[in-house]
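Sharing a structure, written as structure tokens. Questions coming.
What you see is the complex with one protein chain gone and the rest in place.
Showing chain A:
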Amino acid sequence: MEIDPGPSEEHNVNASTEDSPEIIEQKIIALAHTKTKGISDKDILSEMPDVQPVQRALVINKLLSQGLLDLYKQDKILLYRLKDPNKVKTAKGADNEEKIVYTIIEEAGNKGIWIRDIRFKSNLMPTQLNKILKSLETKKFIKAVKSVAASKKKVYMLYNLEPDRSVTGGAWYQDQDFEAEFVDVLNQQCYRFLEQKRKETKDCRGGPIAARNITFATSREVWKFISDLGISKVKLSVDDLEMILNTLIYDGKVEKTLSNDGTYLYRAVEPLLEPPGLIKAPCGVCPVRKNCSDFGDVSPINCQYITEWLA
């Protein structure tokens, strides 16, 4: 990205060099600081009229190669803009390819990006890309995080970022493994809490509506109960607990209603029916019913399941 001083400019290096390149450098940086949108050649010229174009070009080229400035083109005018100090730091000692890969990963934010997507975006060869990623990793610019969505899939993100919930799975994952037991325990405890509330209504005297209202609990109350129990090593949020309560709804044990102030109320409910008679019979839950007929190995006459059930 060498800047050509332009044919119109005179090559007059020796003339009027009062300022050393270092001072000019400082001045330009200071100028760029004031204008975040970027500075053009014109701005520099008006600010520092005594600087020779050649000298200016030299200084700017130096700054560009150091990665302190960015070069933009807007309305056919070249603009220089100061780079973010963080970015400057990371770009240090990295070559162009590394910079590109770095920016791609940076764009992905805390969701991370898959290596294949990096390859498509950067158009780099897989071997080269691997090398770059490894080098960025050893320099601790980026890190690889295993996603819970697919255990084999690694995503890359900047080193200092906290991975998104969708990548780590939130409180329910430990080292990319879903903690089914933990969820089950919480599920049972939440139900126990709500069921307890329902039992309390047995000796309620305020009429059926009052009795029902006692059974309601907000998610915050359940959350408090669970936190006080101390069964969770991880800090759970109310949202986490609402997920658990939702599973209870899908278990058919709990009902959710919207209260007047817009929060959800939960309560334990009895199912409408006893288990149906069909499944109390051995044929109701028979695993080989499809093969069952009057003849052959599976038939009601010599059925093992019925025999066991009758015994």
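The criterion applied here is as follows: contacts are C-beta pairs under 8 Å (C-beta built on N, C-alpha and C of every residue); 3 or more make two chains touch, one makes a residue touch a chain; residues count from 1.
In this section, contacts and distances are computed from a predicted model.
When the listed names "DNA-directed RNA polymerase III subunit RPC3", "Podospora anserina S mat+ genomic DNA chromosome 2, supercontig 2", "Protein disulfide isomerase-like 5-1" or "Mesoderm induction early response protein 1 isoform X1" are checked against UniProt, the chain not shown comes out as "DNA-directed RNA polymerase III subunit RPC3". Checked against the full complex, the candidates A:Pro49, A:Gly207, A:Gly230 or A:Gly296 give a single residue touching the omitted chain, namely A:Gly207. In the full complex, chain A makes contact with the omitted chain through residues 172, 178, 180, 183, 187, 207-209, 212, 243-244, 246-247, 249-252, 255, 269-281, 283-285, 289, 292, 294, 300-301, 303, 306, 310.
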